[in-house]
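Apart from one protein chain that is not included, each protein chain of the complex appears where it belongs.
The block that comes next holds subunit A.
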Amino acid sequence: MAARGGPPGGAGRLRHPPGATARPSTVLAYLIRRLTAVVVMLLIVTLATFAIFFMIPKLTGTDPALLFVGKQADPAAIEGIREKMGLSDPVLVQFWKFVEGLVAGRDYANGVDVTHCPAPCFGYSFRNEQEVWPVLTSRLPVTLSLAAGACLLWVIGGVAAGVVSALKRGSVWDRSAMSVALAGVSLPIYFTGLVSLAIFSYALDLINVDYEPLTQNPGKWFESLILPWITLAFLYAAMYARLTRATMLEILGEDYIRTARAKGLGEGVVIGKHAMRSTMTPILTILGLDLGALLGGAVLTETTFNLPGLGQGAVRAISDKDLPIILGVTLIAAFFIVIANLVVDLLYAVIDPRVRLS
């Protein structure tokens, strides 16, 4: 689910009116406005996904209650479930109860028995009648581990390769690094992932890729994640190397770099401080958005390496027609993307003094 977007308002070439120092009160007002927008946005996403996932079965004639109970159920049981899940209520009522469950938890009752689902209540899996929220929270750390480790690798690798390529433009290093980067961008994860699995896990038997949580066995956790980290980081590092190289080359042509040299600054300071400061701005922006998108689940990587993360959960839920899980993963992903956007916008105001929060 790695949707890519440009930095808000273009990459660092903004011209803003003078006097753009934000006062604390305006920053607070801005934050409140943005957070309200985040809540509204999430409500809209919830409504849309809710509508799609709960309406479509109706339109196609599949009965959600039937999905929940199973194929060989007697009509009484189906009716009981329909009653308990509130599936015969009008859609808006169902939606309201769903949102209420998210915020405050809800009780499923059909007169005979009552099941309490604590907040945030995403409902129950059709497949195994587990609560959705614990399923999500058990999968989230896996995705988080994967994203964090890969991110560290690709930022260090990508930015370093990009900077060196820009400084040695046209050299053998530049050309080979950019060829590798082109390969990295073009090769899909299920290819690079399977190749690395075939070599390091099956053929050489060096790495055991069975996932174990960090809290239970840090060594095995690390071992199981090395290949996914590298595979995922390879893709992103390639993109970041190209972005860094292009940005750095553009920045090196700027007048203020010439000014820095005219001051008598050494090349280390000119590149490491003056040029890097400007180069990092668009990179941090993209990084925030990429990371936000990745936290919703790295579907291909998790599937390829059989990592029990959100992405893999989503894929399984889709093949199982497990609507509550799909809805849950979608909402989590949307949440991370919306929050990442907000963080990036805030970060932008911090790293670019010309940007004003208003």
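Convention: a contact is a pair of C-beta atoms (placed from the backbone, for glycine too) under 8 Å apart; a residue touches a chain by one contact, two chains touch by 3 or more; residues count from 1.
Note that contacts and distances are computed from a predicted model.
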{"item": "Undisplayed chain, where the name is taken from the UniProt record, one of \"4'-phosphopantetheinyl transferase superfamily protein\", \"Dipeptide/oligopeptide/nickel ABC transporter ATP-binding protein\", \"NADH-quinone oxidoreductase subunit A\" or \"Na(+)/H(+) antiporter subunit C\"", "value": "\"Dipeptide/oligopeptide/nickel ABC transporter ATP-binding protein\""}
{"item": "Candidate in contact with the missing chain, chosen from A:Arg33, A:Lys58 or A:Arg277", "value": "A:Arg277"}
{"item": "Residue of A:Ile81, A:Leu146 or A:Leu252 touching the missing chain in the full complex", "value": "A:Leu252"}
{"item": "Residue touching the undisplayed chain, where the options are A:Thr62, A:Ser88, A:Thr137 or A:Ser171", "value": "A:Ser171"}
{"item": "Sole contact to the chain not displayed, among A:Leu265, A:Leu284, A:Ile318 or A:Ile339", "value": "A:Leu265"}
{"item": "Subunit A residues that touch the omitted chain in the full complex", "value": "15-16, 18-21, 166-171, 174, 252, 254-267, 270-271, 274, 277-278, 281, 351-354"}
